[in-house]
Structures are given as structure tokens and as C-alpha cells.
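Removed: one protein chain of the complex. Kept in place: all other protein chains.
Coming up: chain A.
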Amino acid sequence: MTRTSSSLRRGAAEGDRPRDPARRSRRRPRRPWSQSLTPWLFLLVPLALLATFSYVPIINMVVYSFTDWDGVSPGYTFTGLENYAEILTRPELFKVFVASAYYLGASVVQIVLALYFATVLSFSTRFRNLFKGILFFPYLINGVAIGFVFLYFFQEGGTFDTVLRLFGIGGEHLWLGDPDLVNFSLAGVSVWRYLGLNFVLFLGAIQSIAPELYEAAELDGASRWQQFRFVIAPSLRPIIGLTAILAISGSLSVFEIPYIMTGGAGASETFVIQTIKLAFRFNKTGLASAAAVVLLVIILLVAWAQRRLVPEERVTPS
């Protein structure tokens, strides 16, 4: 519904656009200076909020990263690059990235599954809307509730072990206690939780493909796979690019599920949990800030690389 109405308006707007800049420049000389204040009145609150809650923290974070501040004392001393040197030289601070690798691997599984289900459910399928709803619903569920659901699910001799036994895989596993298993379990929860979002985004993109394209492909005798390969996949490229960068930055900044389920203990500790512990439990604000700066730089690099690799294309014309 929203789509059609906005496309109607878009049509009207496009008619107006070309004349628009000319009109503005014609008006500008006549505008009294008090009028040039008007946009700033509208921007006052948004910019104040942006500065207070985005830019002040970012700037402070960079400043603290060069200090030994503990977060409570009134003063601190500048220590230069010491914090950064500590992060790079203490291997135990780096091992948290091992956990990220599991989540990254899980994102690949997640994207592939989402693509498969989005493609399948774009074509006529019985109970299509029911399946769509079931696959998507976990994304809407409260993270703490999900944490509890899976804490119970993964208990020794709990649901998961019981189900495995039905398939002849016996034994009780410490799904959340065994360092070799815990990240698989947690990454699995993450796939369960976020698959639906990817799926719905892909579904939206597939449905915005003109139906004539499929008809033409079908007339040419293209198989389902060929249709996917040559009609669907190319038009999904931008949204897959977006999903990929979200997957990478998401895998690096995992926090909620491991924190709720295991308290971030042992092998399940992630970068963000470590940073938060450094800052709020060990009062190492300076070191925590440096860690956060490192993470931020990595994420900005990923975003930049993604822009270079997948040039901006419009997902849906807007």
C-alpha cells in the first residue's frame, strides 16, 4: 500500500524537481537574513542531541584512549600510545576475536539460508504467509526472553539432547559449558534470531523485481536455478552487500545473547563484553576506550571497503 502511494507521489515529484533549483536560487536574494535562521530552528534539537550523544562520546573516547583514566578519579595523565600498545601486545586481549569468527561463520550460513527461503517463498507455495510469519517472528522477540528460551533448550539432558536422542545421537552435552561447543551454540542462537530479518529484506528485494523479467526468462526456457542466477541474484546484489557489512560489524560487536546466557564467561567472551568489563568492572576507562577505538576503526574500514567493492546502487528506487 505504502509502495504504490509513494510511487505515485514520486511521479509527481519528479515532474517538479528539474525546476526546483532554479526556483530556489531565484528566491534567495530576496530572502531577509532572519529567514536564513529558519532551517536552524528546525535543526536545533536534532543537532543538539546528535552532538551530545554521538559526537561528544566519540571525541571523548578518542581522548581517553590516550590516557590512563580509571573513570572515577578527577584527573588523568596522558600516556600516549601505551593503551594501544597494550592491546596489540597482550594476546589474551585479542583472543576475543576468535568468538567473532564463529558469529561471522554463522552469518554466512544465515545469509545463504535466508536467500534460499526468500527465493522459495517468492513463488507460489502453500501456506506461504504462515511460513513467512514463522521464519520472521524470532526477530521480533525480546533478546532476554530468547536468552532464557535457549538457556533452557541447551540444558544438559534438556530439549536439544532429547531431540538428538530421537535421531539416535545419544549423550548429554554441556552445550554452554564446554569451551569447544559454547560458541557454536551461541552462534546458532544468533542465526535463529536474525535469519528472519535477512529473509524479509531479501523477500522485499525479490518482490520488487518486475514480473515481466520472470515471464521472459520462463519463455526462454530458463530453469529455476537459471532464473535465480540471472534474474534474482543480480538485483539482490546491493542488499546482499548491505547485509554483508551488517554481518561483519554485527559479528564484531556481539554482546546481548552471550552476556545474558553465559555472562560472557570463558570462550564465549566477545570484544564488547571484554570492553564493558574493562570499563565498568576493572575501571580501566582509558584501555577500554582504546579497545573501542580499535573496533570502530575496523568497522569503518569494513564499511569503506564495502562501498568500494559494491558501488552504491539503489535497492528500490526512491
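Criterion: a contact is a pair of C-beta atoms (placed from the backbone, for glycine too) under 8 Å apart; a residue touches a chain by one contact, two chains touch by 3 or more; residues count from 1.
Here, contacts and distances are computed from a predicted model.
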### Query
Which protein name, taken from UniProt, belongs to the chain you can't see among "Sulfurtransferase TusD", "D-lactate dehydrogenase (cytochrome)", "Carbohydrate ABC transporter permease" or "FtsW/RodA/SpoVE family cell cycle protein"?
"Carbohydrate ABC transporter permease"
#### Entry: Which residue of A:I111, A:L135 or A:A217 touches the chain not shown here
A:L135
#### Entry: Full-complex contact with the absent chain, from A:A145, A:A216 or A:L309
A:A145
### Summary
Per the touch rule stated above, chain A touches the missing chain via residues 1-3, 5-6, 9-10, 12-13, 15-16, 20, 23-24, 28, 36, 38-40, 42-43, 45-47, 49-50, 52-58, 60-61, 64, 71, 113, 116-117, 120-121, 125-126, 129, 131, 133-138, 140-145, 148-150, 152-153, 158-159, 162-163, 192, 197, 200-201, 203-205, 224, 239, 242, 249, 253, 255-256, 260, 272, 275-276, 279-280, 285, 288-289, 292, 295-296, 299-300, 303, 315-316, 318
